[in-house]
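Moving on, here comes chain A:
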Amino acid sequence: MLSQLPVLPVLLPLIGAPACALLRRPTLAWVFACLVAVLAFLCTVSLFTTTWQEGVQTYALGGWPSPWGIEYRIDLLNALVLLVVSGIGAAILLASRASVWQEIGETRRGLFYVACLLCLAGLLGIAATGDAFNLFVFLEISSLSTYALVAMGPDRRALLAAYNYLIMGTIGATFILIGIGFLYMLTGTLSMADLGERLPAMGESRTAFAAYAFIVVGVCLKLALFPLHLWLPGAYTRAPSIVTVFLAATSTKVALYVLIRFTYSVFHLEFSQLAQALDTVFIALGVIAVFAGSLVAIFEADLKRGLAYSSVAQIGFMVIGLGIGTVEGLQASLIHLFNHALMKGALFLALAAFILRVGSSNFSSLRGIGRRMPLATAAFVLAGISLIGIPGTAGFISKWYLVLAAAAQQQWILLGLILAGSLLTAVYIWRFVETAYAEPEGDSVIQRNEAPLGMLLVIVLLALLNLYFGFDSRLPVETAGGAAQALLGGDAS
Partner candidate 1 sequence: MSTILAWTSDACLLVGSFLLLTGALGFLRFNDFYARIHACGVTETLATALIILGLLLQSDSATPQFKLALILLFVLFSSPTASHALAKAAWNAGLRPRDNSGKRGIPLPPRER
Partner candidate 2 sequence: MSLSSLVFASLSVAPLAIIGICLSGSRPNLREAVSILASAILITLNLVLLGQLPDGAVTTWHSGEMLPGLRLELAVEPLGILFAIIASTLWLVTVVYAIGYMRSHEEQNQTRFYAFFALSIGCVMGIAFAGNLLTLFLFYELLTLSTWPLVVHAGTDKARQGGGVYLGLLLGTSVLFFLPAIFLTWWTAGTVTFTPGGVFNADTNPVVLSVLLVLFVFGVGKAAMMPFHRWLPAAMVAPTPVSALLHAVAVVKAGVFSILKIGVYIFGLEQLSAAESREWLLYLAGFSLLAASIVAMRQDNLKARLAYSTVSQLAYVSLGVLLAVPAGVTGGGLQIAMHAFGKITLFFCAGAILVASHKTRVSELSGLGRQMPFTMGAFLLASLSIVGLPPTGGTWSKFYLMLGTLEAGALLLAAALILSSLLNIVYLTLIPVRAFWRFDGRDVPASRADIQEAPLACCLAIGFTATCCVMLFLFPGPLLTLISRIPGAGG
């Protein structure tokens, strides 16, 4: 069974989703979805350790070797992303019951979990596959289910947000499709490994350039990189709370993975003279994203929307790492990918708990939440501190490596900008802390009303993980380092 490991994390939710659809009772569907997600996570953990110890795992689906068939190639990068997505996915599903039961109507709950599993399967499939077209297919599975999940939001604006996301996302996917088509035209293959080998032989081709451009734009639409982020705040704000957690913690991570995979595994050495310009663009966009996102987040009256913009900013940080273009930069980017999933998972989940108890994510209604829900609020603050990047939390490790990468390239201005960006994070996190603890109560008497136990446990667990990975950062750091080294080869450092 061990040889089947690479396919299992994807297969479980993939088969689990239709099976889940057969279950009529929502509670049963929830239990089943949790079971599937946890199993998938366990498989991922096992896959991760195998990859860690034995190196790249390949798996030929249908027994047809690449490039004739579709192949899974799990290297450290895949394993890391799989680990993040399945872990957070399982945690969120486990925590979801109370929030879903409140926000999703009775008739929809069962299928809601089917859609969740489909989304999970899609995201895991993207992260695992070694075939460019297969990636597109799984991208669509995850996207379609996401559109439906976003539309489940309680407000009618959720529908519009979902529609906008659908249009933007489909344009993005079609761009990726065009890019893959160009690549196929140039090389005759769809396997990413094979593409990576055959593309350099094609020389400096304008078609390859166009292919890369389209794939980058398409992925950045999914990634919500400034200025292609317009769908994100709406979708995150209007979606049901649990869906927001899920999207924020996993979906953009996977998009970043795709960007990295295409940039370094498929196109690597080919754009030698172009790489410089492109890196500058990435860094510039990343910095603008950090500042624009943070500034909007600071002045946002709604915490959920504020955090959504914060996501735009954090994606900026990741892209900056990518844009630095060295092993260190990439490593920083991947570490932040890992850590950000933990932070935003905890933040949005705690927010979901607030919404569950208070009914709104508006700052004005969150006054005194620190007394009403002390543990959830504390977890939120801890994750927030991690987001800022205070030492002792996971966020510090991310920032440290990012700064390290910038310093190694003598990019002192960038270094300053990164730090200033972190400071902006502090402002909006502190705004919440102030609201939660210091502001006078509203007219209603505050009663202790903590989040439901299952949810609370997951929130606290995620927050504590932020702390844990702030002290023992070997897992993300070494994995990311190994992955970055493998991607860039002996090229840099």
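The candidate set was assembled so that all candidates are chains of the complex that A comes from, given by their letters.
Here, a residue touches a chain if its C-beta (ideal position, glycine included) is under 8 Å from a C-beta of that chain, and two chains touch if they have at least 3 such contacts; residues count from 1.
All figures in this text were calculated on a predicted structure; none of them were measured in a lab.
Checking the candidates 1 or 2 against chain A in this complex, the single touching one is 2. Interface of chain A with candidate 2 (complex): residues 385, 388-392, 397, 400-401, 403-404, 407, 415-416, 419-420, 422-423, 426-427, 430, 434, 437-440, 470-473, 477.
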